[in-house]
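The excerpt is restricted to a subset of chains, each kept in its original location.
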Amino acid sequence: MGAALIESAGMKVQRQSFAVRSETRRQAIDITPRVRAIVIEAGVREGLVFANCLHTTCSVLVIDSRPELFEDLSHMMGRFIEDECQYKHNDPRLSDCERGNATAHLRASLLGHGVAIGVSGGELLLDGSQSILLAEWDGPRPRNVHVQIMGV
Amino acid sequence: MGAALIESAGMKVQRQSFAVRSETRRQAIDITPRVRAIVIEAGVREGLVFANCLHTTCSVLVIDSRPELFEDLSHMMGRFIEDECQYKHNDPRLSDCERGNATAHLRASLLGHGVAIGVSGGELLLDGSQSILLAEWDGPRPRNVHVQIMGV
């Protein structure tokens, strides 16, 4: 992990990671400021940034950052992927996983683990209400987010 | 917004945006021709293109462009995320949003706001039936699509 910055004839390829810690089972963590700071530090004016969580049971997605909306999202995911269903991943006869966290895997893959955002004028290309959220489905846990920037 | 084309030792980083206008509440707008034209204009032969909508209540996704299929998709999203459910985002005691558009936020984040497509021989790497669709969940509205191309 760590970080790397390589510049080749004006093109920059910058990798950086950071840690966040979720405090509850399901939680929304707005990582937009962290991603923005990495973009500014990299000094890339035009290009792309990717933010990915390096875990199978949390998501990284773009959504409006109003807190009540994540409660709606979390409730929706709970209706889609019900805690009380029977999952093979939670059956010790079929799986070597002891966490019983099938729902977290399924919710994470349904929403995805990463997003790509444009960079223009050194700024993230998001509209005013778009935020990059790490959605925790199996917390509390420490989580790592990988940020990759390419551009000029 | 606007556009920028920067070339650095043979690598091109091209940004372009365009506007579309949805005419109904839910609507599929095929943006493949617009994205293809931007790729051709950029003159990138090998690389990647990203198309993102800079909004929280519409999606950009890849799907077969047959119109009846979007009706199936729209119907499916309506079953998943029902208009008549109670959403905190639509409750004026909990949210400062006056549009009552929780379903549009949830549908948009579930399908995602952007896609990455390869570029080869100056052409979008899509099979014959794949299209890039802007899926409007809260129209009618003007919408901006951001296109970022990187390559040689």
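Brief remarks on what is shown
Letters A and B mark the chains in the order given here, with residues in each chain numbered from 1 onward.
Note that contacts are C-beta pairs under 8 Å (C-beta built on N, C-alpha and C of every residue); 3 or more make two chains touch, one makes a residue touch a chain.
The structure presented is a predicted model; accordingly, all values stated were derived computationally and were not measured.
Here 2 identical chains are displayed in place, and the whole complex they belong to in this file is assembled from 3 copies in total.
Note that in this section only the chains that are shown with their structure count from here on.
Chain B has its Cα centroid 20 Å from the Cα centroid of chain A. Residues of chain B that touch chain A in their complex: 1, 4, 6, 8-11, 13, 15, 50, 52, 54-56, 80-81, 87-89, 91, 94-97, 102, 105-106, 108-110, 112-114, 116, 146, 148, 150.
Residue ranges on chain A touching chain B, taken from their complex, read 8-11, 45-48, 61-64, 66, 68-69, 71-73, 76, 80, 110-112, 115-118, 120, 125-127, 129-130, 150-152.
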